[in-house]
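What follows is one structure encoded as structure tokens, with my remarks underneath.
Presenting chain A:
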Amino acid sequence: MKKKMIDFILGHYAYWFTIIIMCIGLYGILFKRNLIKKTIGLTIFQSSIVLFYVSIASKWDATVTVLDENIPIENVSNYLNPLPHTLMLTAIVVGVAILGASYALLINIYNRYGTLDEQELLDKIS
Partner candidate 1 sequence: MMESQIPALIALTLALFAIIVPAFGLKNENYAQPLAVIGAGVASLFSLVGLINFLNSGEAIRYSFGGWTVPVGVEFLYDGIAAFFVLVINSVAFFVLIYSLHVSEKDLSGRKAAYYALTMLMMLGFNGIVLTGDLFTLFVFLEISSLASYGLLAIGDKPAPYSAYRYLIIGTIGGSLYLLGIGFLYTVTGTLNIIDMSGMLPQLFENNAVFGAIILMVVGIAVKAALFPMHGWLPDAYTFSTSSSTALIAPIGTKIGAYTLFRIVFWLFGLDIVNFFAPVTYTLGLLACIGILYGSIMAIAQTEFKKMLAYSSVSQIGYIIMGLSLANPWGFAGALLHVLNHSVMKAALFMVSGYLRMKEGHSDIRHFNDTYRKKYPWMMAFFTLAAISMVGLPPLAGFFSKWYLALGSVNNSNWLFLTVILTSTLLNAVYFFRILERVYMKNPDQAGDTNGEIAVQEYTLDPTPASVLIPTGILAIGLLVIGLTNAIIVGFILNIAPFG
Partner candidate 2 sequence: MDLSLVPLLAILVSLAAVVPIMLSSRNPNVREFWTILTAVIKFGLVLSLLPGALEGRSVAIHLVDLAPGIPLGLNADPMGVYFALIASGLWILTSFYSIGYMRGADEKKQTRYFSYFAVCLSATIGIAFSSNLITFIFFYEILTLATYPLVIHNENREAINAGRKYLAFTLTAGLLLIAASALVYHYTGSLDFTPGGLFTETDLPPTTLLIIFILFLGGVGVKAGIMPLHSWLPAAMAAPTPVSALLHAVAVVKSGVFAVIRVVGFVIGTGVMAEYNLNDILIVLSGLTIIIASLIAFAQDNLKRRLAYSTVGHLSYIVLAVALLTPTGMTGGIMHIAAHATMKITLFFCAGAIYVNLHRTEISELNGISKVMPWTMGAFAVGSLGLAGVPPINGFFSKWNIIMGSLDGDMLIPALILIFSGLLNAGYFFPILYRAYFKKGEGLEHHKEASPFMVVPIVITAALSLLFGLFPNLFFNFFDLATQISTTLFNVTTP
């Protein structure tokens, strides 16, 4: 029983890393008062999902999806699944765009209120 448990934990280590990173990101979003730190938390949160996708594409004894002369193209199992990677390229671009948008907003907030501390902001708004 105990062994099974350990196997389960070790066998899914990639997922555990994903979850840990995700939690770090959520922690940043929820508990940091500085809006820049919040944004960093958001980025970490998104990265965890990117890592999750990359991890589901991985296989043992496989290489990146660039045609290698030593590995015939019929040997599909020797290539990684390319689709999650391409999807994540798009997701990363989306993430960068969100980061850009949030920094633009933060600059605006700072110009208007002179602070990026959430508590101070809430006090000034209400």
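Selection rule, in plain terms: all candidates are chains of the complex that A comes from, given by their letters.
One rule holds for everything that comes next: a contact is a pair of C-beta atoms (placed from the backbone, for glycine too) under 8 Å apart; a residue touches a chain by one contact, two chains touch by 3 or more; residues count from 1.
Worth saying up front: this structure is predicted, and the values here are computed from it rather than measured.
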Candidate from this complex that touches chain A, chosen among 1 or 2: 1
Complex interface listing, chain A residues touching candidate 1: 29, 35, 38, 42, 45-46, 49, 52-53, 56, 83-84, 87, 90-91, 94, 97-98, 101-102, 104-106, 108-109, 112-113, 121, 125
